[in-house]
Every structure is written in structure tokens, then in C-alpha cells.
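Scroll down for the structure; my scribbles are underneath it.
Apart from one protein chain that is not included, each protein chain of the complex appears where it belongs.
The block that comes next holds chain A.
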Amino acid sequence: MTSDIAAILGIDGIATGAVYALVAIGTVLIFTVTRVIFIPFGDIAAFTALTLAALDAKRFPGTGALVVILACLATLIEIISLLRSGELRLLPRALLFYLVLPLAVVGVAWLTMRADPPLAVRLVLALMLITPIAPLLDRIVFRPIADGTVLLLLTVSVALHFALVGLGLLFFGPEGVRTEPLTSFSTEFAGALVSGQTMLIVIAALVFSGLLYLFFDFTLVGKSLRATAVNRTGSRLMGIRPARAGTIAYLLGSLMAGVSGILIAPVNTVFYDSGFLIGLKAFVGAIVGGMTSYPGAAIGAVGVGILESFASFESSALKDVIVFSLLIPILIWRSLASLHSEEEIEE
């Protein structure tokens, strides 16, 4: 391997890693706030790419129907739970959040679609359509078992992923898509050609992680999310509702996954089931950070991206094997390293 090739592979790896990093950060966010390891995150990313591709082709994406169905289900479940607890006074609020808002998003997207909007608007529409999905799934699937063990939540999460893949086939069809590049700009760096798309991926990853950092450090809502992650009982005693914190975490996480889906769509062909590998590789990255550290998850994800890039050069067929084999030594290292940190959690 010459240094030229190494540079190309390195840059490619960083770009792929930056995409994984966005998903990994979302995974950590949702895990720390809700204790759910949200496996379907990769699916959210893939669905965003498929949504954007449909919008580009002037077709109304299947995401719209999916959101409508999920919103109806979530509303039904919310009404039943309000009836049971005898809190019907909360009904208007529930209808607003679980029915009116998601339907309004779909409605706006549908109306805007007919005006043949430019690319920037289509990007916003794709993100708008994708963000309600995870919070609605949270309401339907995870909230009723919110007090379950992490293992139970993970098992349900895996099942949910398979359900979503099925729904993806139903709503998007079996064809793979690749969207037009967001920019045709390119430049030379360290003797290697760097495309504008690659730079965009890295910049977007940096900007969105930066925004998330600002949100956590400078807003009360951001701090309430951190508080829920650090100490659930303590945050409830401050009046912070874990369910609401969870919804915000799912919304933000979906936005991160959606952005990564948009960024990856012009580089890789995305199918309805492409999300699993994206999600799983992001998960490996998140594990490096111990599932609790955002910088750790980002570094881990970029590491996975670089490893994958070099592995695919050495042996394209084995690249996934190489990446996932990495999980074993990392898990051993993490379990050894976390022996003392568990005691610190106890006050």
C-alpha cells in the first residue's frame, strides 16, 4: 500500500466514520435517557435516504403513510392509557402531540411536494417526515415497558428493527436508491482527491455534534436530559418527566440519524434494509465510548469507519467480519475497565 492509497482510504474512512458518528451519538443519547439501545436507528437513517430519493423522483414517499399509521396507533394507545388512569383532562394535549402534529407534518410535506420544491426544501421535508417515527414508536412500544430491564428493552428493540425492515419493504419497495450529490465541488488534500460530498459529511458531523453540545450545556431542557441520564429518581424529584425527556431524546436522535441518512445517500446505494449495518457499526462505535460518552462514541465511530475503509481495501468480502470481530476485544476491555466505575455510580 502506498501513501497515496492510504490517504484516500483514510479520508474515505473518516467520511464513513462521520456518518456512523452521527448515528452513534444518537444511540448514546437515547440509551442514556431511556435505557433503550435503539437498534432501529440505522433504519431511520436508511428510511431518510429512501424518503429523499422518492422526493427527488417527485413521488410522495412511503414515509408519509408510515407516519400516519404510527400516529393513529400512538393516539389510540394514549387514549386507552388516559382512560385507564382517569386523566381525560390531558386528552386535548395528547391529541395535539400524537395525532395533530404528525399529521400536520405529513400534510405540509404533501402540499409542498406539489409545488416541485428545490433541493434544500426537499432535504428539510425528508427530515421532517422522518423525525416523528422514533418518538411515535417510543410511545407505542417502549413507554408501556419503560420500567423493564435493559435486556428486555434491547430484545424488544431488536424485534422492532425487524418489524421496521418489513415495513420498509412494504412502503419503499425493494429497489435501491442513490441520490444526486449535494455538491460537485472537489479539492486536493494530502495528495488525494477530496470530494465536496466527503467534506460536507465531515462538516455536518462536526456542526451537529457541536449543536448538541451547546444544547446540553446551555439550555434547561438540555440539562434536564442530562439529569435524566445521570439520575432518574433525582430528576423525577425535580419534576422532570422521564417520558418527556425520552420523547425529546428520540426527536433529537432521529434528526441526527436523518442527517446521516441524507449524507450517505449520494455515496452508497441504500436499500430498505441497509439500516441494520449502519446502526450496528454505529453501535460498535458507541460501545467504545461505553454507551455513555458522546466524544467516546464519536471517536469510536470514526475508528470503525477508518478500519472498515482499510479492511475493504485488503479484503472487500471480509470487511464486515473484520469490523465486528473488533467488538470482542473492545467488550473485554470495557468490561475490565468498568469494574471500578460501577462502584462510583453508587453515591
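Points worth noting:
Keep this in mind: contacts are C-beta pairs under 8 Å (C-beta built on N, C-alpha and C of every residue); 3 or more make two chains touch, one makes a residue touch a chain; residues count from 1.
Throughout what follows, contacts and distances are computed from a predicted model.
Among the names given as "Cytochrome d ubiquinol oxidase subunit II", "Iron-sulfur protein", "NADH-quinone oxidoreductase subunit E" or "ABC transporter ATP-binding protein", UniProt records the absent chain under the name "ABC transporter ATP-binding protein".
The chain omitted from view is touched by exactly one of A:T48, A:T75, A:S157 or A:S224, namely A:S224. Touch with the chain omitted from the figure is made, among A:T51, A:T75 or A:S235, by A:S235. Touching residues on chain A toward the chain that is not drawn are 220, 223-224, 226-227, 230-231, 233-241, 344, 347.
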